[in-house]
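Take this structure, written in structure tokens, and hold onto it; I'll ask about it next.
Excerpt of the complex: some chains, original placement.
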Amino acid sequence: MFNAFSHLLIRDLRLALRARHELANPLIFFVLVVSLFPLAVTPTPELLQEMAPGVIWVSALLAVLLSLDRLFKQDYDDGSLDQLMLSPNPLVLLVLAKVLAHWLLTGLPLVLISPMLAVFMNVPADTIPIIVLSLLLGTPVLSLIGAIGVSLTVAVNRGGVLLSLIVLPLYIPILIFGANAIDVAADGLSVKGQMYFLAAVLALSLSLAPVATAVALRITASR
Amino acid sequence: MTMAHNMMLSTEKLVCVRDDRLLFRDLDIELGEAEVLQIEGANGSGKTSLLRILCGLRQADEGRVLWQGEDIHRSRDEYYSAMVYIGHLPCIKGDLTTEENIRSLLDTRSRSAAAKEIDEALNKVGLGGYEDVPSKALSSGQRRRILLAFLLLADASLWILDEPLTALDVRGVALLEQMIVDHRDAGGSVIFTTHHGMQLPCEMRSVSLGVVPRADLDMDDADV
Amino acid sequence: MFSKIWKWIQTFSSPKYFYGTAGKLIPWFAAGALALTVWGLYLGLFVAPPDYQQGESYRIIYVHVPAAWMSLFIYVAMAVSASVGLIWQIRLADVIASASAPIGAAFAFIALVTGSLWGKPMWGAYWVWDARLTSELILLFLYFGYMALQSAIEDQRTADKASGLLAIVGVVNVPIIHYSVEWWNTLHQGATVTKFDKPSIDTSMLIPLLLMALAFKLFYAALVLVRARNEVLYRDRNRRWVRELIQKL
């Protein structure tokens, strides 16, 4: 059973490494979107700094959102998803493997590059660890919740924007707490509360979201 | 229906309705060990829908599918360990090589295979030498042949095949026919659909799905 | 006359001929680049006087400025050779274009890194949203786009043509991007008044700078030929001339 998990994880990582151009894409998208903002406003250091938490979090959220397709869409289109659902292994486990692969390929790189973007946005150096930590706790939740959304929309042609409609409202609590943590940290206050909240949401969605995703897959894949 | 065989797959009063059209009603199928069953029917008669119901991928509008006497949604594990389904779709990842594709298909069935076994299977289906070619560089028929190799290695007792002859050339067709016969001789069973007559040198039953005309939409009995 | 030139282009652009000729040219370019670098660095680091405002830190200029120039130059070169490839179907031109992209991206990256290292002492920040900085960043993204497209398309011929078209579209856009970014910054004299005016440079500083610029050009020429040779060899790996070449080894 653990084999089924690791084999699927490895397959997904390998597929991503094969399509190398695709590997870096969410990252580049993240960087690009963050740098659009200074171009669109008068980039005074204060304004940038005030916008930074919002811009970084919203961009991370959008980058994850856009990469969600990667989770199930192709498997659905080429019939591999049927094969996964006909597997004697528990579907929840397979879902978890796919979500983990997704986070390793999108969320984690965003976390790693965020310090550079923070410098771009004029964020004071001592706030940067908070940015990293909030993204580290938040991005897995984005993948987990996103998985539910994709599994519901995978059968819909061109469901891209439908997906964002379903998923974005669910992302809002994470966005608020994540961005707020950065904001508060920049003012020199404690961010324990925000971090506990993010950690709690992570634990909750880690236990519930894969089940919901598996159920959703069984429903939508019955074409 | 010979009761000499052990019963493998059976259905009870299956009903399928799509888009207000009754495709079939009260369908009872029984399939024993070492039996081959062809689902016949014109375009749009519901063959694909039926096979997906038999797999448990689609919910029947009424009735049940039983594996060795038990509802497949209850005995999912045993059923899925014993069955392979190959549908219209390729199930092939263009970025993986032929061998990797086979391996990841086998993984879904928790089967692993030695490199030698895979080589043999590939040779058998005419893909010898293509082990390390990314599948996107294969023609449509070559891709279907990967699935035949998977079928050989999957070690399943029931094969459910939807239009397996698609894209295969004459030699491919002969190969598949032989595979089915061998599988049957080894005690396995097969359900398949095809529009292009297969010449199977073995006993074979068939079930026909009739087209219920569009106008004739009295679905009251099928209490959907 | 014209047909003579055409003939010459065709011979030169045949992979086999190119492979040989380029092999002969590379050492000269490389040696020239090395010599000029040594000379330029010597003049720049030891002979030129320290800047009266910036002290010694200004000496990064000898890497920064030539790298920035090269990043622009290579993009244009790439677009030109891509259009040659697209219009006259000369495969070698496509090879040159795709061999240039990573080099250009590397120069853009160097310009960004050296610039921001320099920026820290100058402006107290690694990055400000200055017009020139911003357009260099966008240029880097244009390179990334070209490279990503090139590697995303499987079929070599299609990849060449598609990314070539992108390079051409990009080069039409480079001036538009450049001027819009410039205007954007002048429209808003924000708090980041970056004194980035052309420093009226002393000749003793200018000469090493020009030497370094020339050295970078030669370095690019050598590197692009090396890369193009590899690429040609790889693409023709099933051709007789390549196999004969391998057999000789």
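Letters A, B and C name the chains as they come in the text, with residue numbers starting at 1 for each one.
Keep in mind that, in the parts below, a contact is a pair of C-beta atoms (placed from the backbone, for glycine too) under 8 Å apart; a residue touches a chain by one contact, two chains touch by 3 or more.
Note that the structure is a prediction, hence the values are computed from the model and not measured.
Beyond the single copies displayed, the complex in its entirety has a chain composition of A x2, B x2, C x1.
Heads up, the rule we're going with is that only the chains that are shown with their structure count from here on.
More C-beta pairs touch across one of A-B and A-C than the other; that pair is A-B. If each chain is reduced to the centroid of its CA atoms, chain B and chain C end up 57 Å from each other. Separation between the centroids of chain A and chain C, computed from CA atoms only, is 36 Å.
With touch defined as above, residues shared between interfaces to two or more other chains in chain A number as follows: 19. The multi-chain contact residues of chain B, meaning those touching 2 or more other chains, do not exist; every residue touches at most one other chain. Interface residues of chain C, counted against chain A in their complex, comprise 125-129, 134, 137, 141, 144, 148-149, 151-152, 181, 184, 188, 190-192. For chain A in complex with chain B, the touching residues are 3-4, 7-8, 11, 14-15, 18-19, 74, 77-80, 82-89, 221-223.
Those residues of chain B that touch chain A in the shared complex are 52, 55-59, 76-78, 80-81, 83-85, 87-93, 95-96, 100, 104-105, 107-110, 134.
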